[in-house]
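Missing here is one protein chain; the remaining ones are kept as they sit in the complex.
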Amino acid sequence: MITARTLESKLASLYKAGKIVGGVYIGPGQEAISASLGSCLTWGHDVFAALIRDQGGRTAFGEPMLDATRSYLGSVKGLSRGRDGNIHRGDPKAGLPAMISHLGAMISVVSGMLLARRLQGKLEGVVGAASVGDGATSTGAFHEGLNVAAVEKLPLVLLLANNQFAYSTPTERQFACANLVDRAIGYGVEGHEVDGTDLLASLKVISEAVERAREGGGPQLVVANLLRLSGHGEHDDASYVPEALKNSPLGRDCMTVGENQLLEAGMITTDELASWKSEAAEEVQAAVATAQQEPSPDPYQDDWRVFSSPELSEHH
Amino acid sequence: MGEVTYIDAIREAQHDVLQDDERVFIYGQDVGNFGGAFKATKGLKELFPDRVLDSPISEDAMIGMAVGAAIEGMRPIIEMQFADFSSVAFNQIVNQAATHFFRTGVPIPITVRLPSGGTPGSGPFHSQMMESIYAYYPGLVIVTPATVADAYWMLVDSIALDDPVLYCEHKFLYRWLKADSMKGDDRLPIGQARIVRAGKHATVVAYSAMVHEALRAADSLSEEGWEIEVVDLRSVKPLDTDTVIASVARTGRLLAVGEAFPWGGVTAEVVSRVASEGFHLLDAPPQRLNARDTPVPYHPNLWEAHRPTLESISAAIRNLLRL
Partner (left out) sequence: MPEIPIIMPQLGESIAEATIIRLNVAQGDTVQADQEVIEVETNKATMDVTTLCAGTVREILVEEGVSYPVGTVLGFLDVTEEEAERTGMLVHAEDSSGKREGAGEEARPHFATPEGGAREPRKVEPSIRGLTVPAGMKGAHYLSPRMKARMDELGLRAADISAIVGSGAGGRVTVTDLEKFLEYVEEWPHSQASPMRLSVADSMRRSSTRPLASVGRPVCLDALLDYRRSLEPKPPLTIFLLRAFGKALAEEPATAGYLIGEHIVHPRAFDLGVAVQVEDGVLVPVLRKVDTRTVEELMEEYLDLVRKARERRVPEENIGGGIATVTNFGTFGLVWGTPIPLPSETLILGIGAGVKKPVWSEKEQGFVPKTEADLILTFDHRVVDGGGAGMLLTRLADLLQKPEKL
């Protein structure tokens, strides 16, 4: 969580200093749920389709920080060699598929990865997770993806961050049901709801959902209520978010809440917290510095191959 | 002609790859015990119960699932019940499957079977040709078999390919087209066109069911002394420009025939390539013949007048020979 927040703050700063081309999308306020989910998953074993506000989950899942800085800063050594950027990065073979921008589209991809594991006899003990926001619930892909996972009874955990805004559209213009978790019944999956600003509650609910899926309980829908504490991207000042909402319990910063929870429970000390933060800052600075000094993609060096099969690449 | 049909070849190819390759599975609507809307998977569920799976009516999720399974090393065959319905899966096909290798270096070996094209009475939503629209997108291979042997081998080859393939099978050919042998004796790789009839006065480039209409037109014109060369593209992407240009070099005249709608598309691409790369070979402006620029009509009388046929292709060739 701390690493993610630190990294994302740095990325936002680099964007505002003109160093990052394209967008920067960060997830302040969502680190508690994202990191909770990521920490329940094992890199190279489970599957995690991260969304745009999932640096917390990516880091906790095990994504190397250089993957992020290389992707954002356009290093040719990045996973996509500069062909795609920012939060579209992924390492599919390690269980981190590379997201496309179309909301809800990754749910069925995760389901497909799980189906493959089943056909290969390797599904035992595996969980696939996908992150979505309230906006994605309005898409056909969300419906098809969750329905298919339910039909196949796949170990899918769908973490739905109900962060009150899809870009600038508030939830009342997005859906009309009283509570998104009610939809679980309609799909025949198990539903959970949690206060996404509460780190310990999030960790508990999400880890239980992951365990249920792992044990064969079928798809789990976890709805986490919280407020997006940033713009849609760093180009957006989120001036449309009402003050009252910011000051409501939904507007709490999960980082502050989480730190206090851990301090109060005596699980960490303030010194430890401070040292975690300075370690994170150093790690971030190093990853940024490395990516910054690496070469950018060279259009004359890229082979521009769109087909994996070499014989097809000869044609045009 | 023999007794092996085009759809027999499609079914048999799937049977053979399921048998030979554990990574292959079929996913689609009604493909299981029912054997598919056109019986292209008849009996396969009994033979391979774990690898022939019925899907919900969720075209988007079907392709998403296939992409996910491909990431994990499987080689899924997706049966779209009708090519027309793949529009629901458009996003997953063109944005997910097509871009994946370019973005991540991880190939997506999926084969999407698209029962395509018109049959009498099928109407606007069960008759479409989708190859042109998918060919627009980088990263997709589009094949359009026109013979029984091509139906067999191109499906086998599509599944073996590491890249996403849209296998456009023509519904009109399913049972109308018969051959003596399923595998033939003229297997060509994907990406290579075939000269199906040699000629010297004009080249007709066609694909899928239009190859047969073009051949009939060439037969009828031969009675008037015209020798028309017919090229079957076989795959529209990659497009075998070399074979097309070589044919035009022999004949000096080109007519590109497609069953798809006329705006842009495969025939436009063929004409464009010949005009830009073979301008010096042409005796006449290259011509195109497509379906009409309306939805595909239901009534057979209208349908016959909507798509290119023996008559309209013959007329187009005659016109070309006069230019």
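The chains carry the letters A and B, assigned in the order they are written, with residues numbered from 1 in each.
Everything below uses one rule, namely that contacts are C-beta pairs under 8 Å (C-beta built on N, C-alpha and C of every residue); 3 or more make two chains touch, one makes a residue touch a chain.
Predicted, not measured: the structure shown is a model, and the values here were computed from it.
Considering the complete assembly, subunit B touches the hidden chain via residues 104-106, 241, 245, 276-280, 285. What subunit A contributes to its contact with the hidden chain is residues 9-10, 13-19, 21-23, 64, 66, 70, 75-81, 91-93, 231, 233-237, 239, 285-286, 288-295, 298, 300-301, 303, 316.
Rule of thumb we're sticking to: only the chains that are shown with their structure count from here on.
Averaged C-alpha coordinates give centres for subunit A and subunit B that are 39 Å from one another.
Subunit A makes touch with subunit B in their complex at residues 79-81, 83-84, 88, 90-93, 97-98, 100-102, 105-117, 119-120, 140-141, 144-145, 147-148, 151, 305-309, 311-312, 315-316. The residues of subunit B lying in touch with subunit A in their complex are 25, 50-51, 55-56, 58-74, 76, 88, 91-92, 95-96, 99-107, 138-139, 141, 161-163, 189-191, 238-241.
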